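The other protein chains are all here in position, but one chain of the complex has been omitted.
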Amino acid sequence: MIIVMSHQARPAQVEAVIERVREIGLRPEVSLGEDRTVIGVIGSNAYAYREAFSHLEGIQQILQITKPYKLASREFQPRDTVVSVAGVEIGGDEVVVMAGPCSVEGEEMLLETARFVASRGAKLLRGGAFKPRTSPYSFQGLGEDGLKMLATARTETGLRVVSEVVSAGDVELVAGYVDMLQIGTRNMQNYALLQEVGRSGKPVLLKRGMSATIEEWLLAAEYVLSQGNRDVVLCERGIRTFETATRFTLDLNSVPLVRELSHLPVMVDPSHGTGRWSLVRPLSLAAVAAGAQGLLLEVHPRPDQALSDGAQSLDFENFDLLMRQLRRLVEATAPEPV
Amino acid sequence: MIIVMSHQARPAQVEAVIERVREIGLRPEVSLGEDRTVIGVIGSNAYAYREAFSHLEGIQQILQITKPYKLASREFQPRDTVVSVAGVEIGGDEVVVMAGPCSVEGEEMLLETARFVASRGAKLLRGGAFKPRTSPYSFQGLGEDGLKMLATARTETGLRVVSEVVSAGDVELVAGYVDMLQIGTRNMQNYALLQEVGRSGKPVLLKRGMSATIEEWLLAAEYVLSQGNRDVVLCERGIRTFETATRFTLDLNSVPLVRELSHLPVMVDPSHGTGRWSLVRPLSLAAVAAGAQGLLLEVHPRPDQALSDGAQSLDFENFDLLMRQLRRLVEATAPEPV
Amino acid sequence: MIIVMSHQARPAQVEAVIERVREIGLRPEVSLGEDRTVIGVIGSNAYAYREAFSHLEGIQQILQITKPYKLASREFQPRDTVVSVAGVEIGGDEVVVMAGPCSVEGEEMLLETARFVASRGAKLLRGGAFKPRTSPYSFQGLGEDGLKMLATARTETGLRVVSEVVSAGDVELVAGYVDMLQIGTRNMQNYALLQEVGRSGKPVLLKRGMSATIEEWLLAAEYVLSQGNRDVVLCERGIRTFETATRFTLDLNSVPLVRELSHLPVMVDPSHGTGRWSLVRPLSLAAVAAGAQGLLLEVHPRPDQALSDGAQSLDFENFDLLMRQLRRLVEATAPEPV
Partner (left out) sequence: MIIVMSHQARPAQVEAVIERVREIGLRPEVSLGEDRTVIGVIGSNAYAYREAFSHLEGIQQILQITKPYKLASREFQPRDTVVSVAGVEIGGDEVVVMAGPCSVEGEEMLLETARFVASRGAKLLRGGAFKPRTSPYSFQGLGEDGLKMLATARTETGLRVVSEVVSAGDVELVAGYVDMLQIGTRNMQNYALLQEVGRSGKPVLLKRGMSATIEEWLLAAEYVLSQGNRDVVLCERGIRTFETATRFTLDLNSVPLVRELSHLPVMVDPSHGTGRWSLVRPLSLAAVAAGAQGLLLEVHPRPDQALSDGAQSLDFENFDLLMRQLRRLVEATAPEPV
């Protein structure tokens, strides 16, 4: 932590700050600039004590110099994490596609979708059984019945299954049916839930909060990691901005940046990140070109009959086209000897 | 719902949309403009079926014409709701001040604060026992011990007590100690929690999500109201914008606007909404001038020793000054015969 | 400037940074923390050289510790600036109201408005002659004819006149007719224009860019000040956020914060800041309660016939009501001996 004194700070004010640093048990290192005094504060976790200075006079600014997350940082673990979801590896050489309907609406449509996406190369089936909906009057999902249908589809197709859990009390139930637990954007800072999935023993797909900074997103991962669960996959899904022409603004800057800052795998959800099916294919390709290690896609046999988010779901024909283009892209961008 | 056809839509595409409207059991009303055809879709809850049109061709835009919330709307209930918190009325003639420390840190500091804020006119004591913190390594609150201290402070001072609940599983516990349950900004879309407090029988203080639109905020209220709990008080607490000079951007536009759209009382939290104690006093006055029916304020006997959010807490001297200025403001702005 | 080395920086990388600091002619001050090395860089304007380090290895972060503006800062000039607009003082004890139509539409309506607002206490008449419109097909203002009408209204009512200038080439023309030049939100970073008004000899009303940080706004003021023109009045007019229920989000946090950071007077424009006339009155009161030293208000005799921005214009009745409430508020919040 660095404390920058104001231009007009009086010597007694500087003294008071130094005194406080020592009281807390930290070590002050004073640097006299031409305009102002700067005090380095040495000691582990020094920034946690910043409040202790907030009402002292003569301070212009308090700066943090260490990142607030540890287990999630690449400083802590330089090599990439590879997460195994019942044998399917995320974060390794392959781009992993998770596809399926926004909500599980019935067994037949789910199986139809599962068979199709499996035939085109998807490795995981996604589908919501518990849906967080903005309005209390919207379809809220089939609950445990939906989970059972997902389990059936797994048996039949071999696809692994990922589904969202929205409440700490449901973690055990959902974990009993799926291979990977998804934390949705509205729950990225639901800390009770994060801790519970951290204790679940299942890999976790952690979506970025729609208004979360990258730092807050990595701190949310830290909540899961700090419970002993190292199998966390991050998923960019668009942030809220002033632009209203798309549902959200997909932030692909985050993909290579998170890969610099963290060792965790990063995926992208262009379905929610755009909200318009016609943009899903180009943004999927863009995500992979930017370094995404997987895609989360909404696919529905008849999007115009979907109970939720039909407008952003691909139909089979467009999913097929995307998978073919993706294969060519992946081959083209395979690492050359640099 | 209104469906705007594209300029270039062919007659067969218009026909297909009209056909679909009828299939669903709604009534189409077609209007031929100079440039394009517009189809009004008549029937209750028509907008819920918008997905059914998302993949039809020739559609430019689908517009919603009814508000998605009902119980929270002023159309549903024209007169102001007055919420009674164990006899203290919010939404009536008085501006109600809730004050106290960000976190309950110990009995002594809590009692000291409670006595002071009560002596200056506060009606409720606020204090966090369960704290949602961005980092897993930050102080997370005293839990039930904190609730007990709040109950003691209530007995001793007569102040009503409000505290945050962060998990559906804790609602019963917290409701056993407090007069009003607070839903924090990070949980505004934690629907499991909203439904649980909706069944709790306690008044609810619902903070706006830091990236929630006003419509989403009223829909969150709708979740509580639709469980039969009509005692909801809304609290503006700042939204996330590009501006970094303050912690959040307090959106005072929302105060008179929500009072137009809804019958629910509206309060403001300038402590979180600014993040800097020196801005809390002017923004408190501004909030009341804009029509806020109450204030939620962080007050700490020694802010520089606070375990959380000291930088935005008022000390006793500044709280006293604010309460005196507030009294003069309220007198000056009392309704005159217009 | 402070250079924070990464946790894993090697000694040779630290050496390279220190070497570069010396090459530039600045003085390095090295501080060894527990986790990482931090290098203070001493010398005036050190931050301007930050690019020189952007490609060196082993650097985690480069931090700025001085504010980038000078003439606008309260460190530079501790006492409040009072700007005289042809004898009307802004930044002194009185709250100054500038009112008038969005656009000058004709002489008759302008005189009618000028007489009314003058009779209710406004000190300046506002009205656009050159209008920056989002669409090339919208009404663009009457140009010099509009300026002549403003001059006539000044003669007749004694009101001072403020009008927007949108192009460096027009500054001389506009300055020939008005008492104060307004820089609009879309031109806050039109540096050619800022420099030209800086040389004009007229007081300048500088609106905040709709996506400008407070720091950028003060830097825009610095452009004007650095040309020798010290008569700059800042005007908050709402920023662009994700919220769409109002046209912009009026940022009243900025009012007391800018008054801390700068000695320049601060006004507020609640007409543009909300975009809805029904919100203008409450937000005007809020702005003054927050410390605004003036208001810029759109008033139109028949808002529903306005050629621009009628939706946010007050009619005479509502302007009258506002001015009466404002007077009571100002009396109530006059400084007491603290």
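As written, the chain order gives the labels A, B and C, with residue 1 at the start of each chain.
One rule holds for everything that comes next: contacts are C-beta pairs under 8 Å (C-beta built on N, C-alpha and C of every residue); 3 or more make two chains touch, one makes a residue touch a chain.
Keep in mind that this is a model prediction, so the values were computed, not measured.
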item: Sole residue of C:D179, C:E222 or C:D269 that reaches the chain not shown, by the stated touch rule; value: C:E222
item: Hidden partner chain, touching residue among A:L264, A:V288 or A:A306; value: A:V288
item: Interface with the undisplayed chain - residues on subunit B; value: 2, 4, 6-8, 29, 31, 33-36, 38, 40, 42-44, 60-61, 63, 65-66, 75, 240-242, 244
item: Residue ranges of subunit A at the interface with the undisplayed chain; value: 211, 213-215, 239, 241-246, 249-257, 260, 273-274, 276, 278-279, 282-283, 285-291, 321, 324-325, 328-329, 331-333, 336, 338
item: Touching residues (missing chain, whole complex) on subunit C; value: 20, 45, 48, 50-56, 68-69, 132-138, 166-170, 186-187, 189-193, 195, 210-211, 216, 219, 222-223, 226, 240, 277, 303-311, 315
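The rule we apply is simple: only the chains that are shown with their structure count from here on.
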item: Chain centre separation in whole Å, for subunit C relative to subunit B (CA means); value: 30
item: Distance between chain centroids, defined by C-alpha means - subunit A, subunit B (Å); value: 26
item: Multi-chain contact sites of subunit B, meaning residues that touch two or more partners; value: 211
